[in-house]
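Missing here: one protein chain of the complex. Every other protein chain is in place.
After this line comes chain A, so read on.
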Amino acid sequence: MNSELFTLTYGALVTQLCKDYENDDDVNKQLDKMGYNIGVRLIEDFLARSNVGRCHDFRETADVIAKIAFKMYLGITPSITNWSPGGDEFSLILENNPLVDFVELPDNHSTLIYSNLLCGVLRGALEMVQMAVDVKFVQDTLKGDSVTEIRMKFIRRIEDNLPAGEE
């Protein structure tokens, strides 16, 4: 039941943003920004409840994200695939994305990245544990792909103790 509340609320939010902003790019940006703000706070909840310790490499981080975080917050376990040879990039494959349970994209929103909030959440949460990552959707079932694929790329360790934007 609770997941319907979340799914419907998220849908209402995207609908409202589509009314407020003229083009899909701006909506995508706004969703990413909101996700980021959620992520930087969600990580605290995650660390407090999951009892996960420090990850030693990016592979371990990938496991924690897919098997613990996604399971805990969205009730799904994406599979991890397509590792880059350098081990700094991987894909999360979502067989079913609960965010899009009742969703169909109208033709005039072909460039809308409906679930872009997720990218922001992942980026924000990882930034709080000193990891700068690039997160983006490369496949989306809403756009006719057979699965939803989120690509995550490790950029660098953040050495600075201050969070970005706070001087």
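To be clear about the criterion, a contact is a pair of C-beta atoms (placed from the backbone, for glycine too) under 8 Å apart; a residue touches a chain by one contact, two chains touch by 3 or more; residues count from 1.
By our rule, contacts and distances are computed from a predicted model.
**Student:** Of the candidate names "Complex I intermediate-associated protein 30, mitochondrial", "Trafficking protein particle complex subunit 6B", "Protein kinase domain-containing protein" or "Lipid droplet-regulating VLDL assembly factor AUP1", which one corresponds to the UniProt protein name of the undepicted chain?
**Tutor:** For the chain missing from the view, the UniProt record says "Trafficking protein particle complex subunit 6B".
**Student:** What residue numbers in chain A mark contact with the hidden partner chain?
**Tutor:** So the residues of chain A touching the missing chain come out as 1-13, 15-16, 20-21, 30, 33-34, 37-38, 41-42, 45, 72-75, 98, 102.
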